[in-house]
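Okay, structure first, notes after.
All protein chains but one are shown in place.
The chains carry the letters A and B, assigned in the order they are written, with residues numbered from 1 in each.
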Amino acid sequence: MPLTGKVAVIDLKKGEITETSIPEQLRRLYLGGRGLQAYLIYNHLKPGADPLSPDNVLVVSAGILTGTMAPAAARTQWGGKSPVTGAIASSNMGGFFGPELKYAGFEHLVIKGASKKPVYLWIHDGEIEIRDAAQLWGRDTIQTQQLIREELEDEDIKIACIGMAGENLVRLANIRTGPKDAAGRTGTGCIAGSKKLKGIAVRGRLGLRPAYPQKALEYAKEAIDKIMMTKVAKAMGVDGTSFIWNVTNSSGLLEWMNGQTNRFPFGDWHDMTIERFHEEYSLGVAACFNCTVHCRHQFRLKEGPLKGAFGEGPEYNTQTAFGTFGLNNWADMLQGWHLANVYGIDTTEWCNATRGVMELYQRGIIDKKVTGGLDLSWSNAKETTPKLLELTAKNEGIGAILGQGAKGIIEQLSKYGDKVDYYIMHCKGLGKLGNVDRVQPSFSLGIATSTRGADHLRSRPAIDHYNLPEPVLEKLYGGKVSSDYTSYDGKARMVRWHELTYAVVDCIGTCKFQTVFFSPNLPAYEEWSKYLEYNTGLEFTTEELFEIGERVYTLEKMINHREAGHTRKDDYPPERSFREGHKYGLAPVKGRHLDRKKYEKMLDEYYELHGWDNDGMPTPEILKKLKLDKEPSHII
Amino acid sequence: MFKALPARKQPRDRVLRCLNCFARMDMPPRADRYTCTKCKTEYEIAWRAGQAKILGLVDYFKD
Partner (left out) sequence: MQKVITVDYEKCTGCRLCETVCSLYNEGVINPELARIKMIRLEWDGMQIPTVCQQCDVAACMAVCPKNAIYRDNELGCTKIDYSKCIGCKLCIQYCPFGALSYSFEKNRVIKCEFCGGDPICVKYCETKAIQYVDISSAAVPKKRDFAEKIVMEVSTSETP
C-alpha cells in the first residue's frame, strides 16, 4: 500500500531516531504533505522557540501522492518556524527528492535539536543514518550533491542540502536539490544550518503499491491527456513559467526599482524576454518527476567567472526578481541566478531585500558608509550583484543586512531615516514579488493574508486575469465573483477558495502548475479524488477535501498566532499599495492603487467566509467544526 | 539554438485575448504584429510550437 510511508522523528542532539506509521484518522484530517506538516509543526515545535535555536524543528513532508502514479506527483514541503518572519516556515520543492524519500519508506521527517558537528542524514530503504559532514561543510549546493554521491558510490542518490548561506545562518537561506530546485522561501536552509545539518541524502528501492494499479495507470493517462490539451501546457512546455512575463510586462503589471515604476527603465525590454533567452542560452527543457509538461529550462553560462557552468531555470519569478534592480540582460541575470543557487540563497527574498536597500540608497537614506563602500545605484547592479551575493552568503557587511530579510533590514536601517519601513515591501516580514498587485484586489488580499507572508503560491488566483465569464466563476467559487481583475466584488471568496484549494494540492504533492492555478480546465477536486482513490484506496469527496484545506489553513494561522502574535494588523499589503498608483500601463492598470475602505471591507468578508472573528482569529465554533480544538493532540 | 519539443495541437492555438479590453484576437498564421479590432492596441506577436503569443506592445508605454 502506498500509505506505508512513515514519520521519522530525528533528534540530532541525542542521535535518536523513532519511527511511526501514520494512523488513518490523521490521514482523514490532514492527508499528508503540507497538511500533516502543519500538524507536526504545531505538535512538535516548542512554543515561542527561537528559530535559530535547537528548539526549532525542521519538518520534511512528501505529499500523500508523491511518488505515486499521479501526474507530476513530485513535490515535497519543508517547514518549521521561520528565521525570516518568526511565523511559520513553509516551502514547497519539486524535482525528484520527494519520490525518492517515499520509495525509501518515509513520508515525513521531524528533525529536532542540533548536532554539535556538521552532519547529514543518509536515508535508504527504511534505514536512517546520521553521518559526518565535515568534508562537505563549506561546499556549495552542487558540489555537496556530487560529493555525497561519490562517497556513497551511487549516482542515483537524491540530495537536498544547504550551501554557504545556510551554514552561515543567513536567515533567508534555502535548501536545494538538483541543479536548481529549492525549498526557497522562509529560510528553511537557515533552520538546517542552525542544526548543523548539511543535507539529507535519500535512495529508495522499496517502491509504492497503488490500491488499484490498473485504474491508477489508466486514469493517469486520462488526466495527462486532459492536461496536455490545454493551451497553458504548451506555453509552459516551451517557455516555462516565463510565458507570463510578456503578458504582465505588456499590461504594466511588472514593477522595477522596488515598485517605483511599471515601465522597464533599464534599456530595451526585448532583452529581458524568454525569446531572447531561447536565442542566446537555451539548451532545451526538462521535467520533474512524472511530469509531461516539462517546464524547466536548461542553459549554460557563456561568459564571466562561471563560464561553462550548467544551470536550470530561469523561472518567471527569477526573471522578475533579478530584473527588478538594474540587471538588463540574460548574461547578468543568469549569473546572479546561478550564484544564488550554488550559495543556497533564496532568490525571491534576496532580490526583494536588494531592491529595497537600493531604493534607500537612491533616496540618500543610506550611503556608502552603510554599504561598505559599494555604490548601490540601479545602474551599477551589474557590478554589485555578484559582490552582494557573496557578502550575503558569508553573512558579512551589507550582505549580513540583506540576508536577514525585511524585518531585519528595517530593524537595522531604521536608524538612518524614518519611512525606511515604507520602502521595504513585505507582508508579515516576507518580501513581495516584483509584480504589480496594487491594482488587483485579489492579488493584494492574497499576499496580505498568505500564512507564510507575501507569497504568490498560497492563493495566487491567476485566473482572475483571464476575464472569465461570471457564470463560470460563480460555478467554480460557489458565489458571485466579478470577471474584472480590478474589482473587489467577490474577491474575498475567490482568494479563500484558492487558498484552501492550493493547501489541498500541497497536501497531495502534485504540481500546482497542473491545476486550477493556471486554468479552470486543469485538474481539480474531481481529478484529485480519483488520484487519491486509485493510488491510496482512501476515498474523499470534494467537500471533505475542501474541509481539509480549511483545516490546514486555519492550523497554519494558529501557528502564526502562537509564534508571532499575528492578528488582523498583519493582514495588509505594503502601504505603498494604498498610496501610489503607477504612471504607466494599460487601461485596467494605469494610475490605479488600492482603496483602503474597500480593502477593509474585503478583509472583513474574507474573515467571515473563513469563520474567523473580525481580528482574523479562528472562533471557537470553527475550531470545533474543524476538530482543531483538540490540537495539539500529540497522536504522532 | 532552441528547438521546441513535439507538442500537441491545441484547438485554440491561434486565439489570444487583448490585455486591454479582453476582446478575442484571431491570429493569422505567422503574424508578427496584430492590432486589436476593438480598442486598437497594437501588439508584437511571437510563436511557440505553432501557438501564438503576445511578445509585447508596439508602443511600450510612451510618455
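Just so we're on the same page, a residue touches a chain if its C-beta (ideal position, glycine included) is under 8 Å from a C-beta of that chain, and two chains touch if they have at least 3 such contacts.
Treat the numbers as computed from the prediction; the structure is a model and nothing was measured.
**Student:** Considering the complete complex, identify which of A:Ile148, A:Ala182 or A:Leu208 is in touch with the unshown chain.
**Tutor:** The single option touching the absent chain is A:Leu208.
**Student:** In the whole complex, not just what's shown, which of A:Arg171, A:Lys231, A:His294 or A:Arg493 touches the removed chain?
**Tutor:** Considering the complete complex, A:His294 is the one touching the chain left out.
**Student:** For the full complex, which residue in A:Leu152, A:Leu283, A:Leu306 or A:Ala587 touches the chain that was left out?
**Tutor:** Here the residue in touch with the unshown chain is A:Leu283.
**Student:** So that we can see where the missing chain sits, which residues of subunit A does it touch?
**Tutor:** Touch set of subunit A with respect to the missing chain: 2, 67-69, 96, 103, 142, 146, 178-179, 205-210, 213, 216-217, 220-221, 224, 228, 283-292, 294, 298, 300, 310, 312.
**Student:** For review purposes, identify every residue of subunit B that touches the missing chain, sorted by number.
**Tutor:** Interface with the chain not displayed, on the subunit B side: 5-6.
Methods note: only the chains that are shown with their structure count from here on.
**Student:** Could you state the distance in Å from the CA-based centre of subunit A to that of subunit B?
**Tutor:** 30
**Student:** Using the touch definition up top, name the residues of subunit A that touch subunit B in the complex.
**Tutor:** Touch residues, subunit A against subunit B: 228-231, 233-235, 237-239, 243, 246-247, 249-252, 262-264, 269-270, 273, 275, 278-279, 282-285, 294, 466-467, 584-588.
**Student:** Which subunit B residues qualify as touching subunit A in the complex?
**Tutor:** 1-5, 7-8, 10-13, 17, 19-22, 39, 41, 43, 46, 48-49, 51, 53-57, 60-61
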